[in-house]
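Here's a slice of the assembly, chains where they normally sit.
Labels run A and B following the written order; every chain starts at residue 1.
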Amino acid sequence: MENIRLLWESTGLYNFTGPQAIMMAVGFLLLFLAIKKDFEPLLLLPIGFGAILSNIPVAGMIDEGGILYYMYSGIKAGVFPLLIFMGVGAMTDFGPMLANPKTLLLGAAAQFGIFATLFGALAMNVVPGMEFSLKQAAAIAIIGGADGPTAIYVASKLAPELLGAIAVAAYSYMALVPLIQPPIMRALTTEEERKIEMQQLRVVGKTEKIIFPLMLVVLTALLLPSAAPLVGMFCLGNLMNACGVVDRLSKTAANELINIVTIFLGLSVGSKLSADAFLKMETLGILALGAVAFAIGTASGVIMAKVMNRFSSTPINPLIGAAGVSAVPMAARVANKVGQESNPYNFLLMHAMGPNVAGVIGSAVAAGVLLSLIH
Amino acid sequence: MGATLFLGYVMNELLSSGIELMLVGMGIVFTFLSMLVVFINGMSSLIQRFFPETPIVAQQGDDPRMIAAISAAVHQYRKKYSKN
């Protein structure tokens, strides 16, 4: 009898707390979004599963000695997001951006989503029950960069307690780009503007593609060294791919290594979806602010493109400004699709890839700004 | 009421640093990426003048159906290979 009582007391049923059950449900919701709704499944599936595993009572997988505890140290050290960024660099082709460098300005403009959200998060302190410090506000704001590893890197440095919510918001909104962006893009442009066809891009040579990551890393070192880890690892991956002499390494960086790290990173982000950190008013604030961040980033990219179109000698379709938020290559595809609604023969995809990869640089630069100005 | 005042003061402080961050931050981002535009333009014209590259000819058209067949076979092969 005594033994059966002991046995019963060792079950999960006996030990489950309400918050743990809710967090497991959140994990299942993420799995549903990943598998059925195709929401960034590469990340949201491991994150969701990590949320489930870490909220199993008694098992203690997040306690010292548990597998998720060890995995999280790869995030705490910043190693996982930086390795992912290296792999992303190895997959990125800067050709379209180098063919039309002024699209970098679109990638810059879209980062206004980050800084407006920073202000918004601070302003939210007037709402009772919400309380964000400057560091937390900055970590939330980086969701507006629409770049997963950058968001995780910054959050792990500035506000690790919000890491789970921020990562989930970042990847969810990245998956929602095809829903969030088009209405904003249509509202801010005229039918005529959406019809604008752009000049074909020149072919960019190999030398330029090799020099560019080197130039970028030097400029970062000179002007914004706090962005150097992110930008540097990105440029390393990109250089390995562009130079063509270390294909073994760039392929491994862009495939097996990024896959392994993605599993570990996802699980350990999920392990931070604990009830006491997630089930708070603040999480609603983060979700709301994240959506606002994407909307503002999209809008400022489009507006910047409109301004540039006015002053540019060659025509610029304002829709490609929306791709400045990064979320590669989803945002560029959205720009292309919205463009073809107005002009079925308008192929904006390559033109939008310029601001799209510029947005990756832009958000890494913005991350560097936040990391250097906020202590 | 003193507390409210104090809170208000803190809020003002926070919001003004938010605005400052917004201005400084966007300033840096724009400066940085604008410089990148200038440098890229410089680099490209230098390279195109002094190290002109013959544009790479598009890869000779592999028959797409063949590629499809082969990649299916590769996939099969990999699947088989990965299980034993």
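Note that contacts are C-beta pairs under 8 Å (C-beta built on N, C-alpha and C of every residue); 3 or more make two chains touch, one makes a residue touch a chain.
This one's a predicted model, so the numbers in the text were calculated from it and none came from an experiment.
Overall stoichiometry of the protein chains across this structure file: A x3, B x3.
Everything that follows uses one rule, which is that only the chains that are shown with their structure count from here on.
Centres computed as Cα averages put chain A at a distance of 11 Å from chain B. Residues 11, 14-15, 17-19, 21-22, 24-26, 28-37, 39-41, 43-44, 47-48, 51, 53, 55-56 of chain B touch chain A in their complex. By the touch criterion given at the top, residues 98, 101-102, 104-105, 107-109, 111-112, 114-116, 118-119, 122-123, 125-126, 134, 137-138, 203-208, 211-212, 215-216, 219, 223-224, 358, 361-362, 365-366, 369-370, 373-374 of chain A touch chain B in their complex.
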